[in-house]
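A single protein chain has been omitted from the complex, and every remaining protein chain is retained in its original position.
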Amino acid sequence: MFTNMETPMTDEKQRAPLTIPIKIAQKTIEPPHVGENKIEFRDYSFYYGKFKALGNISLQIPPNQITAIIGPSGCGKSTLLRSINRMNDLVPNVRTEGQIILSGEDIIGPSADVVDVRRRVGMVFQRPNPFPKSIYDNVAYGPRLYGISHRQGLDEIVYNALRQAALWDEVKDKLRQSAMALSGGQQQRLCIARALAVEPEVILMDEPASALDPVATLKIEELMQTLKESYTIIIVTHNMQQAARVSDFTAFMMIDSPQTRTGVMVEYGPTTQIFTNPKNKQTEDYITGRFG
Amino acid sequence: MSSGTNVWLGTSTKQLIQSRTGYRRRKFTNRIMLTVTALFTLAALAILFWIIIYVVIKGLQYLNLDFFIHLPRPLGMPGGGVLNAIEGTIILTILASLFAVIPGILAAYYVAYNPNTPLGIAVRFGTDVLSGVPSIIIGLFCYALIVKYQGHYSALAGSIALAIIMLPTIIRTTEEMIKLVPHSLREGSLALGSPEWKTAVSVSLPAASQGIITGILLGIARASGETAPLLFTALGNDNYEVGKIIKAGLANHKGIFAILGSIVTQPVDSLPLTLWKYAQQPYPERINQSWAAALVLLIFVLSLNIFTRIWVQVRANRMQGK
Partner (left out) sequence: MARETFERQLQMMVDQVLVLGSMVEQSVLAALDALKRRDLVAARSIYEQDIKINKKRYSIESECVTLIATQQPMARDVRFLAAIIEIITELERIGDYAKGICKITLLLSEEEIDPVLINELQQMANLGLDMLRRALDAFVAGDAAIARQIPLEDSKVDQFYNRLYHKLMDQMTADITTIDRANHIMWAAHNLERMADRVTNICERIVYVATGEMKELDTT
């Protein structure tokens, strides 16, 4: 991760204005421009009925990097994440404003195909949730949805996915056994393999290691470093040290006031800068643990 | 520490817990309650065992091979059986399951995920009411709707009545089981791009399958013991034998649907029905046969229940990878 400090992109970011006092920040923040953005939030707001959960979020996620979203409990990090793969659609009575752009296309407008969005944006959840099927069937579930059969190379897809998730060696002899028999860390890597099997562009991770022991957590973190070469990764985490260890960019969110409880983006920048010299005092207070 | 004379005034919790009187009193109360609970448990189990043992004693002596493989013979002739009733019970059960299971599961799935829509509320309410309707009324209902329309009694009418009786059990159990499927499992499937119906079929229902099948088997166990609705719908048929019907149909070159039709549109007997009929007759032979029929019915229901439980446990173990 420290090699990022040498790349020319870092200097560019240092020069761009990164945060503005929070009252103004509700409009737009100018995050660093890194060429084509993989995902872009344009003035995105999200409502549960009357309650404004996310307020005017503007954020640009660069490709093939790991972006971490941090913030205190209840500030809307998970809601933001789930907006990207439209999992919030499952909740009744929700409303959105603004746009979310994935590789140049709007994914929440009426012309967007939800099924395709969910294929392109994979998700790994907080608690591993493998299906109560065999390991093979778990990974093959996604490709089978899209009509891929044995003849069309299902075996190979499963193999590649398990390889990428650094799980192949551990399960190659027991592909037909139930996935529930694996350990927590293995189950989580299985869920990652399952998401990889449909060849996504983006992988969302909602506190992927919070239910795992330290060794399993480290394995997942190492895996993320490998995966970012091929995918864009966005991770929500409560663990600041993990965010600092693992991510290239960090976005800090907070609620704007105890009355309205709307989540807003406070600061966004390279991880090295956020954790050594954040520009916003609220970010600094949160990161150093003086918050609250 | 308190000496036990004035335990309640002016003592701290710690003193209270540590005082000897308090301890002895608590131990005593504990023993009393355990004894009472054990007694009630024994009472409940005793009744069950009493029924089983009584039926076994009364029925076992009249149970023989003829009983299972022969149609009823006129009084005085030895070797009569209740093959018609056994086959009738099986046919009715199979048909009733066919009619009840699929609508039941679909209704339960809908209710589980849309409990507060008008339709969801209606289904839930209707299910609760239906489970309380006396089965004889359901029989009358099927009589008015099906028997009168067809002009004759039939297994079809009987199985529809039984299906209606099974439906509330299936819907309720299936709904509970579907609700027990962790939300995360559904989310995992949806996040891969699976549409709602595929998620239901590939993930939610298989995950709930143990419970659903339990519900179905319990519904069957209940329905197979019903007599009243069959009085008006299936009536009873001393000559019912599926093997004979099939042979006759083949001999007359009837098509498969015609053969199935003749199996299904005849009046049939069932074990509870036979039991009831024979028990009312003043002949000792018939009464003995009804005890035997009772025993067969009891064994059928018991084994279905026990099998269900064992099967659930085995599958659970397999899923955990043991």
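Going by the order they are written in, the chains are A and B; count residues from 1 in each one.
Going forward, contacts are C-beta pairs under 8 Å (C-beta built on N, C-alpha and C of every residue); 3 or more make two chains touch, one makes a residue touch a chain.
Predicted, not measured: the structure shown is a model, and the values here were computed from it.
> For the chain that was dropped from the view, give me its touching partners among the shown chains.
Result: the unshown chain touches A.
> Among A:Val121, A:Met224 or A:Ile287, which one is in touch with the chain left out?
Within the whole complex, the residue contacting the unshown chain is A:Ile287.
> Spell out the interface residues on chain A facing the chain that's missing from view.
Where chain A meets the chain not shown: residues 240-241, 244, 275-278, 284, 287-292.
In this text, only the chains that are shown with their structure count from here on.
> Can you check the complex and tell me which residues of chain A touch chain B?
Within the complex, chain A touches chain B at residues 85, 87, 90, 114-119, 122-123, 125, 127, 129-133, 141-142, 145-146, 177-178, 180-181, 191, 194-195, 198.
> Of all residues in chain B, which touch chain A in the complex?
It comes out as residues 182, 184-185, 187-195, 198, 202-203, 206-207, 318-322.
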